[in-house]
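Every protein chain but one is kept in place in this view of the complex.
By letter and in written order, the chains are A and B; residue numbering begins at 1 in each of them.
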Amino acid sequence: MTGSVKKGYVRPLDFKHGRVELSHGSGGKAMAQLIDELFLRSLDNEWLRQLNDQACFAVPRGRMVLATDSHVVSPLFFPGGDIGCLAVHGTINDVAMSGAHPLYLAASFILEEGFALADLKRVVESMAEAALHAGVPVVTGDTKVVERGKGDGVFITTTGVGIVPAGVDISVDRARPGDKIIASGTIGDHGVAILSLRENLSFATTVQSDTAALHRLVAAMVEAVPGIHCLRDPTRGGLATTLNEIAEQSGVGMLISEQCVPIRPEVSAACEFLGLDPLYVANEGKLVAICAPEDAQRLLEAMRRHPLGRQAEIIGEVQDDVHHFVQMETAFGGRRIVDWLTGEQLPRIC
Amino acid sequence: MKYIDEFRDGKLARVLAANIAREVRCERSYRFMEFCGGHTHAISRYGIQDLLPGNVRLIHGPGCPVCVLPIGRIDNAIELACGRGVVLCTYADTLRVPASQHMSLLKAKASGADIRMIYSSLDAIRIATENPGAQVVFFAIGFETTTPPTAVAVQRAEALELGNFSVFCNHVLTPSAIANILESPQVRSLGAVQLDGFIGPAHVSTVIGSRPYEYFAQEYAKPVVIAGFEPLDVMQAILMLVRQVNDGRAEVENEFSRAVTREGNLKAQALVAEVFALRRSFEWRGLGEVPYSALRIKSRYSRFDAEVRFGIEYRSVPDAKSCECGAILRGVKQPRDCKLFGTVCTPETPIGSCMVSSEGACAAHYTYGRFKDVEVVAG
Partner (left out) sequence: MCLAIPAQVVTLLPDEMATVELSGVRKEISLALVDGIEVGDYVIVHVGYALQKLDPAEAERTLQLFAQMERPSAGDAA
């Protein structure tokens, strides 16, 4: 007699019309099926195939970096991306901002009862593609389901680990007077792409989210200038918030030049329509680098050689300032400060 | 961006700055007041004061309709959303204004009130059409620029026979603001505040034209130059004001000629006259009761008047004791003269009207310019 027991017929999940049900999170057959037919199939790798509750891997030598990020973006799908690839890129970037090579990701999903399986599939497949393209697999995960009304479709939390190469010491408190400040590309793209879909604010534009994994750009930068002082990706709160964070932690001030900050004309225009300051609008595929002045040109060139850094610019320099103000020379010739954001930036009529 | 970038050109800024520097007389000072939130913002955002000679000072007047909106009216709006369960549609500017009992529209929204941020009054009409079972109230604020859009919405509601739409009207009038400043004792009789001229508001003037300012120029012998929205416009207007002062003239000049005519937008004016009537008096935050300074909905359209429909009662709420907004709005004091500025009162925790909106004098100064105060203090 053959030893194997035939599995009973299980009707495949209906990814066209089906919806997430509470049973998909309760640990039973329904959940196993969801994991198998969606997560494992899309994210497929040697760790996930083992079906353990954890992933086991050898730890290369060096200092380990751990980062985590929750993603609650709404709408879930936007020009240039979706919550899935955003979740992958976001955590890869958090790890990479320490100069580390990202190695593995974990992903946990909180699904709302009633969420369309078609949308979930789209999200997970986007994550899979992003992870594959980045070379950073999702090796373990978790799924829970909450009652209808208690979630926003799907929330995703990703956690990533990486290893920092020896000789690299990148930290938000290392900016020093005289250092140069470099932005890797145009600001405000992601925020404008999202806003263009918001009800009552909608406008038509070709601006796409800039969501991208920056680890390979960072690797090229660290190779060119191992002594980079600071790296940070300006997500929520925009470039202005990131500069203020670095200034505060490093105990310095900054002076940037408005004319040097790269920005797309459409992003400028969208901000004009809504009365927003692009310095505070979110980015998802850009970084700010701070390095010693003698390294700046070399770093800039290394960045521009990489596809994600083609429009990199030196936007200013770090200076001595006990008040830690970030100041800006306006294109007009006057000076203003670029302050911390007060609450969420809202469009204005006045 | 056409008609925007050219008016922000740094090279031309230097030319204008040089012209202004050459024409000012060293032995006197020039103090010009603007009362347009957009100008307050432009002056701060582009650092225009930096480009002017030391004896030219720009003063911010009551040009921000959010700043002059009394706390009591925000309380009314919150009451409509929370107590009466209406769908309250509002421009984003009002959301963070702190009202009584540590409330704000944003906080009310967080606690479950249906408050929706809109971009245009027509969005409120659409929301009313899409939610026939709900009462939809449009929280209308603004000077003459924003009033015609409300008029359009009221007429649209009438045409569509919308039974669930009404407007909570808080529109105020610019000339009343100017008169109030000029009539204040400090300016008129005491001469304690030197005001040499006015930078006229940009977009209010596209609607009302340049004619309404002629009265002020004659009656108070102060020049008025209507300035466009961009920084070069503001600088050119300052140059024109300096020339008027030097010449001893008090005329109305129009720098914003690409969008402002003497008559203004007659179609918009007619619409406003159709739908609105003058209130005998209205409280302005920081200025107190100002006669004939605000609009209410005409009886003909009273079924679209939220104050009538919901029987709204207004209760005046005074500002904090140490708040200097009244003096600041009149140009008598500067933000840093206020004890509360930058300490208790910040954009995060605004106490008075000048800090609540990003275009209030205190908010603008705090956000863009307070680093200069510090330098002064540090010597």
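We adopt the following convention: contacts are C-beta pairs under 8 Å (C-beta built on N, C-alpha and C of every residue); 3 or more make two chains touch, one makes a residue touch a chain.
The shown structure was predicted, so the numbers you read here are calculated from the model rather than taken from an experiment.
Novice: Touch as defined at the start, partner being the missing chain; which of B:D123, B:D196 or B:E324 qualifies?
Specialist: Selected residue, touching the omitted chain: B:D123.
Novice: Give the residue, chosen from B:R73, B:R96 or B:H203, that touches the chain omitted from the document.
Specialist: B:H203
Novice: I'm checking contacts with the chain that's been left out. Which of B:D196, B:E255, B:D305 or B:E324 qualifies?
Specialist: Checking the options B:D196, B:E255, B:D305 or B:E324, the one contacting the hidden chain is B:E255.
Novice: For a quick check of understanding: of B:I59, B:V152 or B:I328, which residue touches the chain that isn't displayed?
Specialist: Final answer for the missing-chain contact: B:V152.
Novice: Just name the one of B:C169, B:A268 or B:C338 that touches the chain not displayed here.
Specialist: Among B:C169, B:A268 or B:C338, only B:A268 touches the chain that is not shown.
Novice: Pick out the residues on chain A that sit against the missing chain.
Specialist: Residues of chain A in touch with the missing chain: 203-207, 265-266, 268-270, 272-273, 275, 348-350.
Novice: Tell me where the left-out chain touches chain B, residue by residue.
Specialist: Against the missing chain, chain B presents residues 1-4, 6-7, 9, 12, 15-16, 18-19, 23, 35-39, 63-65, 91, 119-123, 142-143, 145-146, 148-149, 152, 201-204, 206-207, 228-229, 232-233, 235-236, 243, 255, 257-260, 265, 267-268, 271, 359.
Assume only the chains that are shown with their structure count from here on.
Novice: Measuring from the mean C-alpha position of chain A to the mean C-alpha position of chain B, what distance in angstrom results?
Specialist: So the centroids are 39 Å from each other.
Novice: Would you tell me which residues of chain B are touching chain A in their complex?
Specialist: 1, 4, 8, 10, 13-14, 17, 37-38, 44-51, 64-66, 91-93, 95-96, 116-119, 123, 142, 146, 231, 346-348, 357-359, 366-371, 374
Novice: Any idea which chain A residues touch chain B in the complex?
Specialist: 200-201, 259, 265, 268-269, 272, 274, 323, 325, 327, 330-337, 339, 342-343, 346-350
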